[in-house]
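Apart from one protein chain that is not included, each protein chain of the complex appears where it belongs.
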Amino acid sequence: MKSHTVYRTLETAERREFVRITEDVQAAVDAAGIAEGMALVSAMHITAGVWVNDDEPGIQADALEWLDKLAPPSWKEPANQVAAGLSPDPGDYRHHRGGEDNGDAHLKNLLVHHQVIVPVTEGRLDLGPWQAIFYTEFDGRRAKRLVIKVLGE
Amino acid sequence: MKSHTVYRTLETAERREFVRITEDVQAAVDAAGIAEGMALVSAMHITAGVWVNDDEPGIQADALEWLDKLAPPSWKEPANQVAAGLSPDPGDYRHHRGGEDNGDAHLKNLLVHHQVIVPVTEGRLDLGPWQAIFYTEFDGRRAKRLVIKVLGE
Partner (left out) sequence: MKSHTVYRTLETAERREFVRITEDVQAAVDAAGIAEGMALVSAMHITAGVWVNDDEPGIQADALEWLDKLAPPSWKEPANQVAAGLSPDPGDYRHHRGGEDNGDAHLKNLLVHHQVIVPVTEGRLDLGPWQAIFYTEFDGRRAKRLVIKVLGE
């Protein structure tokens, strides 16, 4: 079994941002020199995720608006009454007692999930035609790490 | 390390449908001839997921009703005021500007997640007594693919 590990540091310009990383993951597979196996792609932070979906800006805007309703930030007004009802009842996230303001990003991390495993077949990421891999940042503007671990033969 | 890859094409009769695939995954493990390893089960589309849960029709009906509130389709009336509040604010999903009507299915894919990894021990899927594997279709009635990748020894 061969293994190859790549760390990538991302520092997004926006607080929340989706960054396409499909090509980074394929490059890690190429460097690993495997034909059959898998690539584990995992955010190393707890306020970011990894998502496989369509590379279509409308979907990303839809997803961000919707995630802000399901897991509302406390640093801006709730989008509507439903978002207000899904906000924390103590008035603010308990997590913010330590001075943080990213409680919502932890919950978005839960919904999006922090990792994916991509199958590798004949040396290529075995994705469907519309599947692209995105790093999903929910508390950016600072250097954060992602690990890509390729295992196979 | 041995590897074995199986593609399955599913075309559901209903737009949304849960299809039990536990036996397909075990068959792939059998064909791989491994004793210890794992089976990666991944939808190759971005409007379907893979879920491990109880094979009990009540749960599936509960889950679908609930997912339609959390990520409301725009091709039918919102179930109630909460579902209306979780619908997109522009009036329709931005993704639909290209002629699609499956924006909700992309968000359901995010919630359900598009893949699972099942441990394989002594040649068998190492699942709990009530765990079954389901392909969860949210935009069906057309041929869609699933990949099962078995790795181990």
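So that you can tell them apart, the chains are marked A and B in the order they are listed, and the count of residues begins at 1 in each.
The rule is short, and it goes like this: a residue touches a chain if its C-beta (ideal position, glycine included) is under 8 Å from a C-beta of that chain, and two chains touch if they have at least 3 such contacts.
In this text, all values refer to a predicted model and were calculated from it rather than measured experimentally.
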Candidates B:Y7, B:W75 or B:W130 - the one touching the absent chain: B:W130
Footprint left on chain B by the chain that the document does not show: 1, 36-38, 51-54, 56-59, 61-63, 65-66, 69-70, 79-83, 85, 111-113, 116-119, 121, 126-128, 130-131, 151-153
Absent chain, residues of chain A that touch it: 1, 3, 5, 40, 42-46, 70-71, 81-82, 85-86, 88-89, 93-98, 103, 106-107, 109-111, 113-115, 117, 145, 147, 149, 151
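Heads up, the rule we're going with is that only the chains that are shown with their structure count from here on.
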Geometric centre distance via CA averages, chain B-chain A, whole Å: 19
